[in-house]
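Note that this complex is displayed minus one protein chain, with the remaining chains in position.
Lettered A and B in written order, each chain numbered from 1.
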Amino acid sequence: MSSTEEPTTLSAYRRQEQSITLAPVEEQIRSDVGGASDEASHELLTLNIGPHHPATHGVLRLLVTLQGEVVRDIKPIIGYVHTGIEKTAEDKSYWKAIPVVERMDYLSYFFNAMAYCGAVETLLDVEIPPRAQYLRVIHLEFNRIMSHLVWLGTSALDLGAISMFWYCFREREAILDLFELSTGQRMHTRYIQVGGVAEDIPRGFAEKLRKFTDAMPTRADQYGDLLNKNEIVLQRLRNTCPLDAQKLLELGVTGPLLRAAGNPWDLRKAAPYSSYDHFDFKIPVGTVGDNYDRFAVRLAEIYESTRIIEQALAGLPEGPYITTDRKVALPPRHELATSMEALIHHFKLVTEGFRVPPGEVYHPIESPRGELGCFVRSDGSSKPARVHMRDPSFVNLQATSHMAEGAYIADLIATLAMLDPVLGGIDR
Amino acid sequence: MAVSRQPLGPAGPGGPAGEGGPLRIRELSSRQLLRGGEIVGRTPSAHPEGADFERYVEERVLTTTLDRAVAWARSNSFFPATFGLACCAIEMMSIVAARVDVARFGFEAFRASPRQADLLILSGRVSIKMAPVVRRIYDQMLEPKWAISMGACCSSMGVFNNYALVPSDKFMPIDVHVPGCPPRPEALMHGILRLRKMVQEDPELGWRERYGAQGTEEIVPDETAGRGA
Partner (left out) sequence: MIGEHTVGDTVFFRGHGTLEIDPATIVPVLHRLRDRGYSFLASVHGVDYYPHEPRLGVHYELLDMGRVDRVTVKLRVPTDAPEVDSVTPDRAAPGGGVLAGWPTANHQEREVYDMFGVVFRDHPDLRRILMPEDYEGHPQRRDFPIGGEPVAFTYNDTPSLGPPR
């Protein structure tokens, strides 16, 4: 390639471009034909995937170093959805920070609220009534199913099994109808409040819930059949990008990825919170830790979550749905007409918010992607001094380069899909 | 509620155009006109002329200007670009799903490449790191192109009015804002259909005509100035 321009007027990029000749490739071809392949003569290509790319789950940018089609290194670049949620939460009172914190990991909004409210409740040392705990569990497990359904639909879309998208979203619409029935909103429901839940479940919720839980296992069977008997999906997922449990623990990975590698660590069983120890459910665990195990573990978790919901509804205790401590939770509206104290509490809570004694607390829960922890520091005022969400996807993303090393680009896409990263949580 | 049947009129051409419905009368008179025969109840003439001719043509031929035809075609075939940023992207995926089906209107062909797309649905919060990327993608789209700002965060900073976000109007022109956090799929559909109405009926409603804008330009630094790529 010859240039008609003087080299000094060319930019550095153009000069580098023109310095590339075919010599290394020709030499490699010669050496390959000769029997010995010389690694040093291979050229590495850096490919930029994203931030706008149909196969990434959100705006994730990957700098992939390729040798031919084989991935040698991945550097994820994140921050494209950074919203300053933690800083905004410092500006709001504890009650008003719940909607802000909910919008972090946008597929598991109940979990974000649960982790934050759990941390604030630990600081406040309030008791959560059992009915509220059961209602929280019901909605959390529904959110888990919904998150896994969205993951399944979009992952199958990435792999090419496009019709799964519509089936999974059909189920998701049923769950969102239930959320709308009980909370009034489809997403970001602000249902889990400090001290309990915002409202009791309405009439008709139990029947619709039972209809859903009766139908869900059959539907999950159908999804399993669709994908497990699909030769292409199996070829793309089986034995691709495995990573052993020890390496995953060093990388801080938790959740279905760790369970797929064989380590049955689940905070719902290990350190139960919100009455999870009242329910009988199994933890699906994989064996090899490849992409197929990650897929199978999440699919099996859908069945287990359905079982938890059925048990929670069957054993739903009577009682208040939010703590009766009027310094933390709003009094019921009928009391405002008769009791002066209730009026004053209502006024203080709505205008200033409750004050939290000073302290620092880290409250971890099990979200669909792993350990979701919320760190809240309180300095005694009515606004949090620091809110930090330890998001599982943020930490799990570090495993991508270890998983996909030595795999093809197509395997990289499948691995990203099975990793289930949600960029809202990664970037906060 | 009483249901009454009305006869359409006597069958066969040439009969009296009585109390049948207007459809029947029109059909009869059209046949008459075609045959050059008489229309009962009107001025008889061998060939339709004047007002008759106008009605004759109107009944058969859809006349329009080329602009309006093109606008009709454009509005019924938006190709949205797959551009999901945050929570609103999940609700945007819901409109592709079966309940609120965007394929009813012909907009299901989401294109991954901005060169092939003409509608950018900005769904989610635009951070300061992402804003130049969005602008670059918008610039890569070919004219005519439209943009919908979906959700409160990109329209108006939404829940988070802080250092990290940019309202989308700051760096690119938006045709329709859809409020909500996140907007229901039906709300987004309403916004898309409003854009469709805007494109189809009255292009002057858009910002281009009002500000005399012809398109978008990107100014790139001069490469041969020796300052590098």
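As a working rule, a residue touches a chain if its C-beta (ideal position, glycine included) is under 8 Å from a C-beta of that chain, and two chains touch if they have at least 3 such contacts.
Quantities reported herein were computed from a predicted structural model and do not represent experimental measurements.
Colleague: What chain B residues would touch the chain not displayed?
Modeller: Looking at chain B, the ones touching the missing chain are residues 128-129, 155-157, 161-165, 167, 169-170, 173-174, 177, 190, 193-194, 196-198, 205, 207.
Colleague: Applying the definition given at the start, please give the residues of chain A touching the unseen chain.
Modeller: Residues in contact with the chain left out: 78-79, 82, 84, 86-88, 90-91, 122-123, 125, 249-253, 265, 270-271, 359-362, 364, 371, 373, 375, 377, 385-386, 388, 390, 394-395, 397-398, 427-428.
Basically, only the chains that are shown with their structure count from here on.
Colleague: Show which residues of chain A lie in contact with chain B when the two form their complex.
Modeller: My answer: residues 5, 8-14, 51-54, 58-59, 79-85, 87-88, 91, 99-100, 103, 106-107, 150, 153-154, 165-166, 169-170, 172-173, 186-188, 423-424, 427.
Colleague: Under the definition above, what is the set of chain B residues touching chain A in their complex?
Modeller: 82-87, 89-91, 93-94, 96-99, 112, 114, 124-125, 127, 129-130, 133, 137, 153, 159-165, 181-182, 184, 223-224, 226-229
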